[in-house]
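Every protein chain of the complex appears in place save one, which is left out.
Showing subunit A:
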């Protein structure tokens, strides 16, 4: 059964705890189970989709959509809305939540009590004139509206990518990547920048790069997607966008981070000779990490051939924290933790400035996926199977 374990900022009752629904704890420090609205369904088709904003959380299951949190006056306010079709993805932002249907149609909804879904009309991408479609009577056929596959949003940015690789800064079309050469694998947004990963393993960034978010040598604003040259040639398999930082993992199991390191979110510890930390520090170019051995490596009896067993597998980021899932199933983390973003035992510290193993998750649980909110972390876990062929540790 899939469970959702939450830690972090919950001052507005965005999340309903399973064991104590009337919990007053504003900063939930330590992982605790929250209600998933889907009865813990193991069938991925029937699992709810979740997206965090700072003051509310959006949940979707089939055609139903819920917004929960501080919507107008009190914490724990909740609205339920039915979408015209099955919901594929959500992207919650401060002023609205983007709602993508399985049909490729895009809607938005404001986080307030009288909320309704509003269709978003996207500008059609420019097409070469030869491609103009005509009806059998010769009249120009109106081009079909773009079918959206990926969405993401941040404080100052809303993006979508269509099935034909058109990139939108909603609602205008920013850029048209060559159609059919590759598909978009992942799209992520920080507060004011966007990252796109394609099937070739290339990473493109655009938006505000004044804090080094874009992975480019020059600190500037880029209107259109730019390839990160310094990662070109390295096949990237996963990306993450924090508030003002970014992270990527390569097929070789290498972790790269770049951007702002004001709260240790890059996991780059920088000490000056006099012991003063140099901060806030901006790393405009991707930094390769040499991670310490995972604790499960050293305890293995025959560790010789399996150095890959703990390599980074996926990376996730909140406003100022970064989580890393290693192949062995352990979570590592760095960054801001004062609101309980990284669990309980770190609460007294303001932030971690280097990656370290995250404790507080039961050893008999498998972390299937992670979702970072601005100041929160959500783990999607299942009970470990006792013996299993696809369990990487056995």
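One rule holds in what follows: a contact is a pair of C-beta atoms (placed from the backbone, for glycine too) under 8 Å apart; a residue touches a chain by one contact, two chains touch by 3 or more; residues count from 1.
To be clear about the criterion, contacts and distances are computed from a predicted model.
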Seminar exercise, completed: Taking the list "LALA0S01e14708g1_1", "Ras-related protein Rab-39B", "Bifunctional peptidase and arginyl-hydroxylase JMJD5" or "WD repeat-containing protein ATCSA-1-like isoform X1", the UniProt entry for the undisplayed chain gives the protein name "Bifunctional peptidase and arginyl-hydroxylase JMJD5"
Exercise. In the complete assembly, which of A:2, A:108, A:289 or A:339 touches the absent chain?
Worked result: A:339
Exercise. Which of A:12, A:107 or A:283 touches the chain that is not shown?
Worked result: A:12
Problem set entry | Full-complex contact with the absent chain, from A:32, A:108 or A:191 | A:191
Seminar exercise, completed: Contacts from subunit A to the absent chain lie at residues 9, 11-12, 24, 26-27, 54-55, 70-75, 155-156, 191-192, 208, 210, 218-220, 243-244, 272-274, 276, 278-279, 281, 319, 338-339, 374-375
